[in-house]
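This is the structure I have questions about; it appears just below.
This part shows chain A:
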Amino acid sequence: MNRPLFGLILGGLVGLFDGSTAYATAPELRPELFGIVLGSSFKGLVGGLVTGFVARRTGSLGFGVVVGLVIALMLALPIAYQNANHYDNTSYYWKIILPGAVTGMIVGYATVRYGRRSEPASG
Partner candidate 1 sequence: MNWMSDDAMDHLRRVSGHDESDDSYGPRYDVQDEIARGGMGTVFRAYDRKLDRVVALKVLHEAQAGASAQARMMQEARILAQLEHPGIVPVHDVGALDDGRVFYAMKLVQGNRLDHYVRDRPSLRERLRIFERICEAVAFAHANDVIHRDLKPGNIMVGPFGEVLVMDWGVAKILGTDEAATMVLEPGSPPAAAGEPGSTHVGTVLGTPGYMAPEQAEGRVDLVDRRADVFALGKILGELIDEASTSPPRRLVALQRKASATRPEDRYSGVEQMVNDISRFLENESVSAYREQWHERAGRFVWRYRAPIALILAYLAVRALVLFFAGS
Partner candidate 2 sequence: MYESRDRFPATRHSVVHAIGADDPDVRREAFDVLIASYWRPVYKYLRLRSGMNDDAARDATQGFFASMLERDFLQKFDAGRAKFRTWLRRGLDAYVANERKAASRLKRGGSIPHLSLDFEDAEGELQYHDIAVDADVDEFFHREWVRGLMITSVDELRTVCEQTGRTTEFEIFQRYDLVEDGERPTYVELADRFGVKESKVTNSLHSMRKRFRTTVLDHLRALCVDGEEFEAESRALFGPPR
């Protein structure tokens, strides 16, 4: 499987799972769970796809991890900002950004490690 597709699928699954954990970790948000899971999955899909695309030719796991981290941070930051504002609670920053960063790293690592590398010649 090529890396963008692999990233897309893995990112989606990890996002789905990560979003679902809110059911346990934030019981007060259960009514909004559907929206959270949907948003998290979407974030994972986008993050995985972009990570897979950026890292489609690298052989370096470290690079994959960093790319996954950076993209996850870029996607998590606006969401955290929005939540922090909406609920007037700055703890949302790290509650959202920290797990998002680690999932981004996982997706970045796995994409490089298990996704098929694109050959430069064949594009």
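By definition in this document, a residue touches a chain if its C-beta (ideal position, glycine included) is under 8 Å from a C-beta of that chain, and two chains touch if they have at least 3 such contacts; residues count from 1.
Candidate selection criterion: all candidates are chains of the complex that A comes from, given by their letters.
Computed from a predicted structure; not experimentally measured.
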Neighbour of chain A by the touch rule, complex-wide, chosen among 1 or 2: 1
Complex interface listing, chain A residues touching candidate 1: 21, 24-26, 61, 91, 95, 98-99, 102-103, 105-106, 109-110, 113
